[in-house]
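My structure is below; once you've seen it, I'll send some questions.
Of the protein chains in this complex, all but one are displayed in their positions.
Chain naming follows the written order as A, B and C, and within any one chain the residues start at number 1.
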Amino acid sequence: MRDYHVTVLSNKQVSNRYWHLIVDSSDLKEAIEPGQFFNIKSTDYQTYYPLLRRPFSIYRIKEDTLEFLYKAEGAGTKQLATYKPGQKISLLGPAGVSYSIPKNCKKILLLARGVGIATLAALAQKADQMNIEIYAILSARNKDDLLATKTIEKYCTKVYCVTEEDKTSDVEHVRRMIHDLIKTHHIDAAYTCGSRRLSMLLQKITKANGITSQVALEEYMACGMGVCYSCVCDIKRQGVMQTVKSCEDGPVFPLEEVIFE
Amino acid sequence: MRDYHVTVLSNKQVSNRYWHLIVDSSDLKEAIEPGQFFNIKSTDYQTYYPLLRRPFSIYRIKEDTLEFLYKAEGAGTKQLATYKPGQKISLLGPAGVSYSIPKNCKKILLLARGVGIATLAALAQKADQMNIEIYAILSARNKDDLLATKTIEKYCTKVYCVTEEDKTSDVEHVRRMIHDLIKTHHIDAAYTCGSRRLSMLLQKITKANGITSQVALEEYMACGMGVCYSCVCDIKRQGVMQTVKSCEDGPVFPLEEVIFE
Amino acid sequence: MEVDIGGMKITNPVMPASGAFGEGMDRVIDFNLLGALIPKSITKYPQRGNRTPRACETKGGMINSIGIQSKGIDYYLKETIPYYEQYSIPLISSISAESIDEFVEMSSIIASVTSVAALELNISCPNLKNNGQAFGMSDDITYQLVNRVRKVTDKPILVKLTPNVTDIQSIALAAERAGADSLVVANTPLAMAIDIHTRRPKIGNIMGGLSGPAIKPIIVRQIYQVHEVSQLPIIGCGGIMTADDAIEMMLAGASAVQVGTANFVSPTAMIDIIAGIQTYMEEHQLHRIDELIGGVIVMNQREEDYI
Partner (left out) sequence: MEVDIGGMKITNPVMPASGAFGEGMDRVIDFNLLGALIPKSITKYPQRGNRTPRACETKGGMINSIGIQSKGIDYYLKETIPYYEQYSIPLISSISAESIDEFVEMSSIIASVTSVAALELNISCPNLKNNGQAFGMSDDITYQLVNRVRKVTDKPILVKLTPNVTDIQSIALAAERAGADSLVVANTPLAMAIDIHTRRPKIGNIMGGLSGPAIKPIIVRQIYQVHEVSQLPIIGCGGIMTADDAIEMMLAGASAVQVGTANFVSPTAMIDIIAGIQTYMEEHQLHRIDELIGGVIVMNQREEDYI
C-alpha cells in the first residue's frame, strides 16, 4: 500500500450513470487482487472539496494498467469524472482483503448488483485464468446500468441479467434462479457484491446448501487505511460478535460471518 | 448593477503574469464608464474556494464586449485563468464611481503602475474619443509586465515607460518626468492607479500646481456592493475626515481627498 | 410558507443577516420578496468601526471584524428607517450597545417607531464595560438585559446568541425566561488568521467572526440543542449558502433563517433559497412549513440500506 501518483490514460462515460477510468499502473510493483480497493483522491488542488478520498474496488487488472468502473453521483465521483487523460491522480492502495478462491474449485456463482458488477468482474477475470466455470447473475435498475456485462461475459460460462425495468430483479425471482443454478451445477463457491438484499438472500441459500461464500461490503470509509474506525461493521466469527474495520479486515468477508441486522 | 451571467469569448495569458479576459456584454444595457469595476465570481461550482468574488476594473469597453486585464496570482485569479471560451461567468456590476474628465479639458496625464495600467487604458480610450491629448507614464517591475502598452499607445500622444529592470522607475526619476511634462504641456487633469507611492507623489505635484487629479484605489472588497464596510478608506472632504466605502463612494476619488497615512 | 416569529408574521422564512445586507442591494434584488429586512446593527453614537483590513477569506469561510461602523441612532431614525418604509415587509432593527442601559434606551426609542416590526438584540458583541466579554456569554447578564428591554416594548424581541459559549442551552433559557420572543442562533465563532509571510494578523482587529459554509455544522448543532430545551421560535444563521442548507437548519429546529455571507457570493442567494425551499416542499409533498421545523428523525438511528 502506497500513495501512488499515476497517470490517467482514459476516463470515459460508458453509460448514463457510469464511468470507466484507466490508469497507468506500471509503477505499482505490489500484487493486486480482486476485491481489493484503492482510495482515490478525486480533487487535485487545494479546494478540499470534497475533502476525503473515495474508495473504489478494482475492476480490471492488466500488466500495466488498472481499471475502475464508477457511478458519477455525488461530489467526489463527479469530480473524478473531470479527470482527463494525461493528468496525474492519487491512488492510495491496494487496500483490504481480497476474494479468495478455494483449492480445487471448479464452478463458482457470482451475484452482483449495480457497481458491484465491477468488483466481481475482477474476480471473474481471475477465476477464468484458473479455468473455473463461472455462472453470473447481474442485477440492475435498467439495462443501461448493466455495465461491464460484456467484460464479464467474456469470462463466464453463463450470464443472467435481471432488471427492475424488465421486472425480473425481485428477490423471489433471483432466489429461484439461484436454486435452479445450484441444482443443475455443483457450485463450489459463491460471491456477491452491491446489494444488501441480495447478500442476505445468498447468505441463506449458501448456508442451507453448505456452499462457501464471500461478500464485499461497501461501508462508508473516511481513511481507508485502518486508522479511523469509521468503516466498522459487526461480524460473528467462531460464535463471537466482533466489530471489525471493513477497510482492513474487509471489505471481503465470509458471507456467513456478516450480520445484516 | 446586476449579477450578469455572460459568456467568455477569450481568456488568454498575455505575459508572464498577466491574463486578458474578453466577455460577451451584449446583454448589458447599463452604461459602463472607465474606473468602474465588476466583481467577478472566479469559481463556478459549489467548492466555495475561494469563497468571495474578486473586483476587476474595466480595461476596454466595446459595443458588445467587455475586457479585463488581470494578474493571475492568488487563488481567485488563478481560478479565473481556468475559464475557457464558451463558459458562463458571473459578473456583478458595473459598480463604483468612474473617472471624470473636466469640461474643456485638452491635455491629461496618466500615471499608472502594474495592473493600474489596465484601469487607465479604459480612460485613455474615452479621452481619445473626446480628442484629448494624452501623456502617459507607465511603471512596472519589468518590460514583460508593461502590459497593455500597445493598447494605450494607440490613444496617447506620448507614452513613457519606466521599470525596475531599467532602473528608471524610482520615485525621484518619475518626479522629474512629471515636472518636465507639466512644464512643457499645459496639463488640465491627471489620473493615477496602481501604486500608493506614485499616488502620493502625484498628489503633491498636482496640489502644488493646481491640477485636478483623481486616483482609483484598490481596497480589499468582500461584497463590492456597499453593504459590508470592508473596503473603507479615510478621506478628507471639505476639511472633514470621513470613512467612506471605496466600492460605492469610490474606487475613484479626487486625489487631494485621499489620506495615505 | 408563512411563519410566525413570536407574533410577527412573515410570508416566508428567509431574511438577511444583519451586517451582510444593505440598501445597496436594492439594485440587484427585489426586497419585497424576502421574509423580513434587517439592516446592519445600529449603535447609539456614530462609530468609525475597526481598522482595516476588516475581512479575509479562510477555507470555506471568511473572517470579518467590521466593528459596528454606524452613523448613530439619529441618522438611523431620520434616514435608514424611512428608506426601508418603502417596502411592504417587516423591518427588524438590530441593536448593538455598550451597556444594558444603552440597550434599554435604544430599544425604547426604536421600538416606538411604528414601521419597526421587531427588535433584534445583538448581545454577541464584546461588552467594553465587562472586560471584552460579550453580554451573551453569561446567563445572568443575558437575563437582565433581555428582561430590562422587555419592560420597555411589546414588540417582538429577537435575541441573537453568540456561539462562543460552553452551554448555549442555558443562555437560550435565560433569554426565554426574560421574555424574548425568538432566538437567533447564532452570531459568528471568534476566529483569527495570520499571514505567514508578513506575520501579521489578516484582520486589523486581530480577531473577528467566522462566517460562511465552514461554520454551518456548528450552528446546526446549536440550533438542535436550543430547540431541545426552548419553546421559542429559532432563526438559524451561519453558513447558509443554498436552500438545502436552510432546510437542514429548519429540520434541526429553526422556524426561519438568516443569510449573510452568501449574499456576497451571489446577491440573489436569498431569492434562490426561497425558491429552493418551495421546490423541496413540493417534491416532498409538504403543505405547511411547520412540517419541516424540527423534523429531524433521531429515533432508531441506523445504517442506511445500501442496496
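Throughout what follows, a contact is a pair of C-beta atoms (placed from the backbone, for glycine too) under 8 Å apart; a residue touches a chain by one contact, two chains touch by 3 or more.
What you see is a predicted model; the values in this text were computed from it and never measured.
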| item | value |
| --- | --- |
| Sole residue of C:L77, C:V113 or C:I218 that reaches the chain not shown, by the stated touch rule | C:I218 |
| Omitted-chain contact residue, chosen from C:G35, C:P189 or C:P267 | C:P189 |
| Residue among C:I68, C:L119, C:I247 or C:I289 that touches the chain left out of view | C:I247 |
| In chain C, positions touching the absent partner | 51-53, 58-61, 63, 137, 164-167, 189-194, 196, 198-201, 204-207, 210, 213-218, 220-221, 224, 239, 244, 247-248, 251-252, 280, 295-298, 301-304 |
| Those residues of chain A which, in the complete complex, touch the missing chain | 1-3, 41, 46, 48-53, 75, 90, 92, 219-220, 222-230, 232-233, 243, 248 |
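Following the convention adopted for this analysis, only the chains that are shown with their structure count from here on.
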| item | value |
| --- | --- |
| Chain B and chain C, separation of their C-alpha mean positions in angstrom | 36 |
| Centroid distance [mean C-alpha coordinates] between chain C and chain A, Å | 47 |
| Separation of chain A from chain B, taking each centre as the mean of its C-alpha atoms, in whole Å | 57 |
| Shared interface positions of chain B, touching two or more other chains | 46, 48-49 |
| Junction residues of chain C - those touching two or more other chains | 59-60 |
